[in-house]
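Heads up, one of the protein chains got dropped from this complex, but the rest are sitting where they should.
Per-chain numbering from 1; labels A and B assigned in written order.
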Amino acid sequence: MSRTVGLKALGLAMLGVVALLVPVIAPDPATTNVAVFTMMYIGLATAWNIMGGYTGYISLGHAAFFGFGAYSFGLLLNHLGMAPGYGPFFLVPLAGVFAALLAVGIGWVALRTRAATFVIVTIAFMFMLQLLAENLVKVTGGGAGLSLPYPHDWGGDFFNTPYYYAMLALAVLALVVSWWIRRSKFGLGLLAIRDDEDKALAVGVPTRAFKLTAFMISAALVGMIGAVYGYYVTFIYPQFVIDPLIGISMVLMVFLGGLGTLSGPVLGALLLEPAQLQFAYHFGASRLYLVLYSAIFLVVILLMPRGIVPSVVDLWHRRRSGSAAGPTPPAHGAGNAIKAASP
Amino acid sequence: MQLVLEAVVLGVLTGGVYALMASGLTLIFGVMRIINVGHGALVILGAYLSFALFRSLHIDPFLTLLVTVPAMFALGVVIQFVFIRPLKMDREALSVLVTYALALGIEGALGYLFTTNYVELRGWYETASFPVFGFYITWVYVFGFVLALVVLGLLFLILYRTPFGGAVRATMLNRTAAQLIGVDVDRVSALAFGVGMATAAAGGVVFGITNAFNPGSHYDLISRLLTIIVLGGLGSLRGAVIAALMMLVTTEVAAVLISPVWASFVFFVILVGVLIVRPQGLYGVRVRERI
Partner (left out) sequence: MSLLEISNLSKRFGGVVAVDSCSLSVPAGSVTGLIGPNGSGKTTVFNLVTGFLPRDGGDVRFKSRSIADLGPDRIYGLGIGRTFQLARIFPRLTALENMLVPVRRAGLRALLSHGQWGHEKARAMEMLEFMDISRVAGTLGGALSYGQRKLLELAAVMMARPELVLLDEPAGGVNPALLERIAQHIRQLNGQGVTFLLVEHNMNFVMNLCHQVVVLHQGRVIAAGSPAAVRENPAVLDAYLGA
C-alpha cells in the first residue's frame, strides 16, 4: 500500500518539476503558447469537475464565469489605472470573488431545479451574459471589445512566460482544492448527492447549501483563469470570451479523462488542448475543424463513456485480482437492486 | 398602440413556429429523458436541405417538405440508434454532450458545404402581404403559422388517437411500467426521435422562410428553444406550445416598447422569473426522484 503511495508521490514530483521547467526546456513562443493554453484548460477542467464531476450537476454555461472573470478583471484594471506588468496578477483573486458572486446569483435560480433543467438554465444564463456583454456598450465596449493593460516590456520570447506560471499556479490551486474537497466530508456529501440526492437529504446532507458551495468554488477558479486569459490576450470580445466552445471543451476534457476523478481532467486537457490548437490552426478557416472535433468527441464518448482513467483503473484491478473483481457498480440512479450492472 | 397590436400578432405567428420546433424537443426529452441540444442544428439542417432542393429544383419551399420530412425522420431514427441508444450510464449527461457534438458536426459540415453566408428560403409570394387592422401581415408568416398548426395538430392526433401515441405517452409517464405492459420502449424511443426530427424538418422550412440563416444560427435558436421547453415544463407538449406563444409575444412586444436589442434579454428574464416562482415550469410536474 505504501509502495503505491510512494510511487504516486514520486510521479507527481517529477511532473511538477517538468511543469515548472517547461518555459526553460522549450522557450519558443509557439510552444509556450500551447503550454499556456494547456495549463489553462487543466485548471478549467479541474475546476469544472468540482461541480460537474462531484455533484453530477452538469453546467454547460461555465463559459459565463470564464468571461465574467475576464471582463471584471479588465474593468477593474482599467478602473484602477493599473500599470501593466506583474502587478495585475495580484488582483486576479478578485476576479475569482466576482465570479463566485455571480455563481451565487445564477446558482440560486439554477439549483432550484433538478439536474436536467440545471443544464439548460446554465446555458440560458451564459447566453444572457453574452447578450449583456454585447449590449452594455458603455461598460464593456460591446462588440468592439475591451482592452486590458499590455506589458510592452515583456518582449518577444519572454512574453508568454509569466502567463504560463500564472496559469500553472491556478491549475495547481484548482487541483489542491479539488483534492482537498474529495477527501473531506463536504466532498463525500457532494458524491452522495450525485449518487442519490434524496437519500443524501434523508441522512442530513444540506444539499442546496452543498451544491451552491461547490458551484461557487468551481466558478471562482474558472473566473480567475478567465482573468489571466483576458490579460494574456489583452483584448476581449463577448463572443470569444463567453464562448460556448470554451464551456463545452472543458466538459469534454473531463468526460474524456474521467468524470469525478482527480487525474481525469488533467489527462483530458493534456490530450485535447494541444490537439484542439492544432486543428484550429490547420482547419479553422474551412469549418472542417468542427466536423473533426465533433467526430472525435463522439468516438470518445461512445467508446469510453466513463473516461480513460476509470477504464484503465478498472482494467488494472482486473489484472491484479486475476478475474473480474465482482460486478461493476450500477449506473446513475441509486438503490435500485433490479437494475443490471453496466457493460 | 397600433405597433403593440402588430407585435402581438407577429408574436403569435412566430410563436406558432417556435411551438412547432419546441414540441419535437420536449417530446424527445419526455420519452428518452435526454436534452437534445442539437435540435437547433437539426432545424437548421432541415432548412438547408429545403434550401438545397429549392435552389436546385426551384420548387416552392413548402413542397420540399415532402422530401425533407421523411428524410429527417429516417435520419432521426438512425441518430437515436447509433448515438443515443449505446449510452447506458449517465444517459442524461452524456446525451447532452453527444447531441452537442452532433450539432457542432452539422454546423461544420453545413459551413463547409454552403459557406457561412446568410441565406433565405423564398417563395413567389415572398413579399405579398395583406392588410389587417391598419397594418400589413406578410403571407409567409401566415403560411408558416398554418403549417405549424397543421403539424402540431397531427402530432397531437398521433399522440392521443393512435396506439403508437399511447405507447409514447406511456413511456413518457413511466418507462419501466411501460416496459412491463409490453411496450417496446427502444423502438418507441427511436420512432419518437424520428418524429422529433420530422417536426424539426417542418420547423426548418418555416424558420428558413421567415428568417435569414446560416450554419451558426443554431446557437441562438437552441437557446430559445431550451428556454421555451423549460418554461413550459420539460416533457409537456402543451407547455411547450403555450410557453412558445408567451415568449414570442412578450419578446415582440418588448422589441416595440423597449428595443429590439433587449427583446432577447426579456426572453431570459421571463425564464428566470418563472423558475423562481415555479421551478418545474408551467406544466411540469414537481418530481421527487423516487420515494
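Definition applied: contacts are C-beta pairs under 8 Å (C-beta built on N, C-alpha and C of every residue); 3 or more make two chains touch, one makes a residue touch a chain.
All of these numbers come straight from a predicted model, not from anything done at the bench.
Undergrad: In the full complex, which of A:M167, A:A200, A:I217 or A:A269 touches the chain missing from this view?
TA: The missing chain is touched by A:A200.
Undergrad: Provide the residue numbers of chain A that touch the chain removed from this figure.
TA: Answer for chain A: residues 180, 183-186, 188-189, 191-192, 194-196, 198-207, 209, 326-330, 334-337, 341 touch the chain left out.
Rule of thumb we're sticking to: only the chains that are shown with their structure count from here on.
Undergrad: List the centre-to-centre spacing of chain A and chain B in whole Å, with centres computed as mean CA coordinates.
TA: So the centroids are 31 Å from each other.
Undergrad: In their shared complex, at which residues does chain B touch chain A?
TA: Result: residues 29, 33, 35, 37, 83, 86-94, 96-98, 100-102, 104-105, 107-109, 111-112, 116, 215, 219-220, 223, 226-227, 229-230, 234, 261-262, 264-265, 268, 271-272, 275-276, 279-281, 287-291 of chain B touch chain A.
Undergrad: If we count contacts the way the header does, which residues on chain A are in touch with chain B in the complex?
TA: Per the touch definition, chain A meets chain B at residues 52, 56, 58, 60, 109-110, 112-117, 119-121, 123-125, 127-128, 131-132, 135, 196-198, 244, 248, 251-252, 255, 259, 286-295, 297-298, 301-302, 305-306, 331-332, 335-336, 342-343.
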